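See structure below.
Complex shown without one protein chain; remaining protein chains in place.
The block that comes next holds subunit A.
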């Protein structure tokens, strides 16, 4: 199966440097301190934040900054083949660890010494770009919870097919093992890269192109996320003024 058709369109009809339909919503859960739900194409993620609160585990208390507890799980029905358990496998542990590092570098951790923030992201439906969806959902949920951060963290994937860069890769495109897959997360204002992970092989000459395309994808996503956060704040302000 060809990933890019002779007409220059991808399997799902997108142009190479076009992101999937991106919908998000803040404050979907009533009992969490912050929550967000997002759909990137058919990938659906739900994030919830609890805290900052007193650290539950005394061993994890840090005297100068907040401890970030990240939990990543995938619903057992989220993938095409049913998973036996939602979390605890090596991949989820790896992602959780990676995410903890990412958010540690964006949250203003020194504001809450001796406390803990719990971030829980659940992938409800997986269709490629799970890491990205996870980061974007967690960022929005942190915004909803009002946790101070340096900037948004926006994430997008990019790949190279027949020397053409494509961004926001979906599952059927991810399945081609020979193509490189770059997962990128940036702080959009300063364009600093906060996560960069690539699998498979890529000629060094192409790295710059694929990185540029990835950053563009992240910025496209940032536009939508930023707009949604502003909308959410406006709605909340309107409610507060009305009462």
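Worth pointing out:
Throughout what follows, contacts are C-beta pairs under 8 Å (C-beta built on N, C-alpha and C of every residue); 3 or more make two chains touch, one makes a residue touch a chain; residues count from 1.
Methods note: contacts and distances are computed from a predicted model.
Taken from the listed names "Actin-related protein 5", "AP-2 complex subunit alpha", "Mitochondrial import inner membrane translocase subunit" or "Ribosomal RNA-processing protein 42", the protein name that UniProt assigns to the chain not shown is "Ribosomal RNA-processing protein 42". Interface note: of A:40, A:122 or A:155, the residue touching the hidden chain in the full complex is A:122.
Here one chain is not drawn; of A:29, A:149 or A:224, the residue touching it is A:29. Of the residues in subunit A, those that touch the hidden partner chain are 23, 25, 28-32, 37, 42, 44, 46, 48, 50, 71, 73, 75-80, 82, 86-87, 118, 120, 122, 124-125, 127.
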